[in-house]
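The other protein chains are all here in position, but one chain of the complex has been omitted.
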Amino acid sequence: MPKKKNNQSESLFVSGHRACHGCGLALAVRHILEATGNDVVVVSPTGCLETFSSPYGFSPWRVPWIHHLFENAPAIASGVVAALVAQEKSDTRVIVIGGDGATFDIGFGSLSGMLERNDDVLYICMDNGAYMNTGGQRSSATPIYASATTHPAGRYSAGKTENKKDLPEIITAHGVKYVATASVAYLKDLKKKVKKAMSVRGSRYIQIDTPCPSVWSFPSHLTLEVGRKAVNCGLSPLFEMENGHVTSVKKIVKLIPVTDFLKEQKRFRHLFMTEKYRKELMELQDLADHHIDRYGLLTSN
Amino acid sequence: MTKLTMGAVVMGGTSLKYKTGDWRDQKPLILQDVCKQCGICKEVCPDDAIRLKGETYEIDYDFCKGCGICAYECSVGAIQMTPEDK
Partner (left out) sequence: MDNIHVIEGSEAVAQAIKVCNPQVISAYPISPQTHIVETLAQMIADGDLNAQYVRVESEFSAASVVAGASAAGSRSYTVSSSQGLLLMTEVIYASVGMRLPFVLTGVNRSISAPINIQVDHQDTISLRDSGIIQFYVESVQEAYDLHLAAFKIAEDPKIMLPVMICMDGWVLTHSYERVHFLDQEIVDDFLPPYQPENFLTPKDPKTWGSYAEADVLMELKYAIHKAMTEGKQRIEHILISLSTITGRSNSGLVEAYQTDGAEIILVAMGSMVGTIKDAIDELRSIGKKVGLIKIRCYRPFPFEDIWEVIKNAELVCVLDASFSMGSEGPISMDLKAKVCGGKMRPHIANFIIGLGGREININTIRALVEKAEGSITSPHNLQEPEWVDLNHDILI
């Protein structure tokens, strides 16, 4: 390992990576590793994180890290776990950090297999709601009525017509003991959840909202602000589900309407340009209200 | 050019050779007399480009991309974004 000079960081995910200005993903990774410590092996699928953190010869990872393919990070992680058990090195923990494209879509089968076996892996999905690395094609994590490049808004289209796949529920249904949602806008909460996940064995899952200034198109300094709005309008509920039951939620202190969140971003701008998307906007507000109800997100609940 | 490695395996931490500082078009400046050393700026930097040197927070301009998150999130407005002098 290169020797640390005086001014160098103690971080396990150092500077010099090629993430966009203000990338929510890059910020989250540093804090995830702060919470896990360095006795880990990290597996990442193909995606933004992999691409910006591994140009040949320039790696920010101060932990052992492997990128294999797009759709097999869970199975690679299962293999690493098996090897560590065989070598009697189970103190070293295995984590997957990957995007929504790999997690919700192409790696879903591999993920399901890993969860079903209850392999001792903490799977962290960094959710920016699209195949962001390649310009923002839709994934099943893209919110409804967002414009994505493969399901764009147009004269006859309001953008994505399907609701976001409720992956935390699907994962809970696998019998996974610890499932949580978090946001890069709330770093203390994020780290607390990672630490909690690390304190137990078996499969665990954390889904982290990571706003993308580049493709969602908002000024790069607003990454955390946009993240906060997503949580505080109810569209991004932050909770913990343990053994199938919601055991904690992050309460919304000051509720805002969904429009406050949506209008900041290019991917929802079409909803505001004419009157014809009133119904869609109402649906999105209903969705937020439904989350508030379901998870008890308001302090009065 | 250095010799290749078997299987393209790379040593960790080598991204420090790549100075992302020249991506900037605006530059944060910490007003040390306003700064309350709360540490939020260091926490929220996606590029880990803010260091604590003794009791002072300093920006590592070799790597700062000028995203402006630190300035926006600063609890006391102690960071100013200024245009990058090219």
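Going in written order, the chains are labelled A and B, and every chain counts its residues from 1.
Here is the rule we go by: contacts are C-beta pairs under 8 Å (C-beta built on N, C-alpha and C of every residue); 3 or more make two chains touch, one makes a residue touch a chain.
This one's a predicted model, so the numbers in the text were calculated from it and none came from an experiment.
Within the full complex, the chain left out of the display contacts the shown chains A, B. Touching the chain that is not shown, out of A:85, A:173, A:200 or A:282: A:85 (per the contact rule at the top). Remark: the omitted chain is touched by one listed residue; of A:15, A:72, A:128 or A:210 this is A:72.
Counting over the whole complex, chain B has residues 4, 6-14 touching the chain that is not drawn. The chain not displayed touches chain A at residues 1, 38-41, 43, 50-51, 54-57, 59, 61-69, 71-72, 74-80, 82-87, 92, 109-110, 112-113, 116-117, 119.
Criterion: only the chains that are shown with their structure count from here on.
Computed from the mean C-alpha positions, the centre of chain A lies at a distance of 23 Å from the centre of chain B.
Only residues 1-2, 7-9, 11, 13-19, 21-24, 26-27, 30-31, 53-65, 187, 213, 219-225 of chain A touch chain B when the two sit together in their complex. Across the complex, chain A is touched by residues 2, 8, 10-20, 23, 43-49, 51, 53, 60, 62-63, 65-69, 71-73, 81 of chain B.
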